[in-house]
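For this view, one protein chain was removed and the others were kept in their places.
By letter and in written order, the chains are A, B and C; residue numbering begins at 1 in each of them.
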Amino acid sequence: MIHFLANPARFMRIGARVLPWCWAVAALGMGAGLWFALVSSPADYQQGDSVRIMYIHVPSAWMALAVYSLIALVSAMALVWKHPLGYLIGRAAAPLGTGFTVICLVTGALWGQTSWGTWWVWDARLTSVLILFFLYLGYMALASAFDDPDRGNRAAALLAIVGFVNIPIIKFSVDWWSTLHQPASVLRSGGPAIHPSMLTPLVLMAVGFAAYFLALLVLRVRAEIAGRKVAALMMASAMGGAGSNPARRERI
Amino acid sequence: MTDQQPAMGRVDQLIARDIACVRGGRLLFAGLGFSLAPGGVMALTGPNGIGKSSLLAILAGLAPAAAGSVELPTETGRIAYLGHGDGLKPLATVTETLAFWAVVNGPGNAQARRQAIDEAMETFALGPLAALPCGYLSAGQRRRVALGRVVATAAKLWLMDEPATALDGAGARAFDDALAGHVAAGGMAVVATHGPIAVDGIETLEIARFAGAAAGIADPDTWGLGVDQDP
Amino acid sequence: MTAFFALLAFDIRLSFRRGADTMVVVGFFVLTVVLFPFAIGNDTALLARIAPGLVWVTALLAAMLALDRLFLADFEDGSLDQLLVSEMPLELTVLAKAAAHWVTTGLPLIVAAPVLALVLNMDRAGLAHLALSLALGTPVLTLIGAIGAALTLGARRGGVLISLLVLPLYIPVLIFGVGVVTAAIDGIDASARIMALGGLLLGALALAPLAAAAALRQAAR
Partner (left out) sequence: MDTIGNALYLGGYGIYVWPAFATAAAVLCWMAVSTVARLRGAERSLDRLRRARAKAAAPGGEAAPAEALNGQGTDP
């Protein structure tokens, strides 16, 4: 299976076929999720209507972590099996993952405002998502910090794996730290009891987000491939010219 | 010049088969193969940017080849590599530098190491510079210390990238003598060079003959990613 | 193994010959800690309360400051290629480099930290634990920093980039490091936190050289 998808052209053909389905599932999932979240589900007995923020906050947190795990996975595949496509999928997924992380942080802050009256709640899970946000920034900054895109891809792939290994350690230490400094907060104790009627909008929204992400991922990977070809053609035209650019330490 | 891909060579040969090299999404050369027996010197020639340094890096194991394989002489896995940079620390003296690299890259037992260092000091006339920190040396002197390090590692295979740059007349002669001595003692060397090398029985490898465009490999557009023409 | 100790001795001798590096690290450490009273005022009770966290954060930043010295010089002058070609496994080379770097940055921090804690009027009960937590913590900072330094070789503005990469990974060390000191000050048993810090150190010793070596191989291509 892994090798099957490794050929970029085949990946793009499959991507093109899957794309319309993704858009459909995304629209349906988010639409139904939204309708359930806002219209049909009851307000929480304790928090009232503010709990509706959870229908965006929790799925985006799931997506933020899921996308980072995907980046770590494709990076490992790229480094181990030398599939250049893995780097491109990772590079394409990172901005989308960052987007979900931002949604999670903003909605978390707003939710914190309703229950604690402060704009930023140093709650364990929200703080972990904040650190995940920095891991995303580090990945993207490293990926584009080199003149040679290949060099950036490989370095960022390694960082994604190192970051992924550190996530449980960070999560554990932040949780331990938050028990030290803060009484139990509504957000921390597993959040409000997930009433079945609340589960459906959550799941619908999560499926919607995931499909939306996949659709955009396919488009972004196509853009990355086109970008790589532009670079290769530019280099090819330079190949006729004089030797390598001295400013760039390159072994030609 | 060995064109055809060598069959299973003798154990102590350097064999390169079907080497392809892609740099920055661009195919430099492909299908490059040669074999080098003990006592042989292979000169890599070609204009700047053709891929001489890249091939040396692949042979030294510093960079992976996009395709093909390299078999190093298995007798002693040790090789001596000399790149563009001299790899010298400004604050370390010449003796400290040679002693250090002889331990890290050189032979196992101390006796062989001392002998190799003495030979290096003598071949490149490093005696007067021995106590000087490398930071005070001129470019030519630094190159001689770097060449001294190659001798001090007493490795069977030398991989050298334009070794004679910055050397004056005496330095160049010292290098030729060292190379001749190394080869006579059954050593091997692959040298990327622009000028001639005064060693008899030298073979030459024209990398340009294996260049991507010349080798008729598909448009670099596809090699950048191994992508079929258009999705 | 002789190659390991040769590399360790060679690096330490060179960095002592220059001497400036240790001065820069300790200088930054002392100066930054001294800055805070100017900002917060000389209310000794307040300073005493934030002293553990403040000393630890500044020590962490000081350690990070010197990270690009780890491989950058070797990368630029060509020594890195020689180390890659050596028969010594690259992971061992990274360990030797990190150890040499720690001697010139970690050790001075461990010595300077208790003095600065006194300047901040920190509770004396925490002094020994501060040194212990830094003794266990600074090697982890150097090892994780080695990964960042190797990853950013040849990058534009590598120095700044290193901090963005390694700071998130430093958070667990910071949390448990300060935890050890505050436990001592509050008079509660700190052994669990010391164990956690020790665990981070063992984990870093085992895994960081692998990641840093892989990053160095990528950089040398």
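Keep this in mind: a contact is a pair of C-beta atoms (placed from the backbone, for glycine too) under 8 Å apart; a residue touches a chain by one contact, two chains touch by 3 or more.
These numbers were taken from a predicted model, which means no experiment stands behind them.
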item	value
Neighbouring shown chains of the undisplayed chain, as defined at the top	A
Touch with the omitted chain, as defined above, among A:S60, A:S75, A:N153 or A:S178	A:S60
From A:C22, A:I71 or A:L96, residue that would touch the chain that is not displayed	A:L96
Residues from chain A at the interface with the omitted partner, ascending	34, 39, 43, 47-50, 52-53, 56-57, 60, 95-96, 99-100, 102-103, 106-107, 110-111, 113-114, 149, 212, 216, 219-220, 222-224, 226-231, 233-234, 236-238
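We take it that only the chains that are shown with their structure count from here on.
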item	value
Taking each chain's C-alpha mean as its centre, the one farthest from chain C	B
Averaged-CA centre spacing for the pair chain C and chain A, given as whole angstrom	30
Where chain A and chain B are represented by their mean Cα positions, the distance between them in whole Å	45
Per-residue multi-chain contacts in chain A, two or more chains	251
Residues of chain C whose C-beta touches two or more other chains	221
Residues of chain C defined as touching chain B within the complex	2-3, 6-7, 10, 13-14, 17-18, 73-74, 76-79, 81-88, 220-221
Contact footprint of chain C on chain A as seen in their complex	79, 131, 134-135, 137-138, 141-142, 145-147, 151, 154-155, 158-159, 161-163, 165-166, 169-170, 172-174, 176-177, 180, 249, 251
Footprint of chain A on chain C - complex, ascending	147, 151-152, 154-158, 161, 164-165, 167-169, 171-172, 175-176, 179, 196, 200, 203, 207, 211, 214-215, 218-219, 221
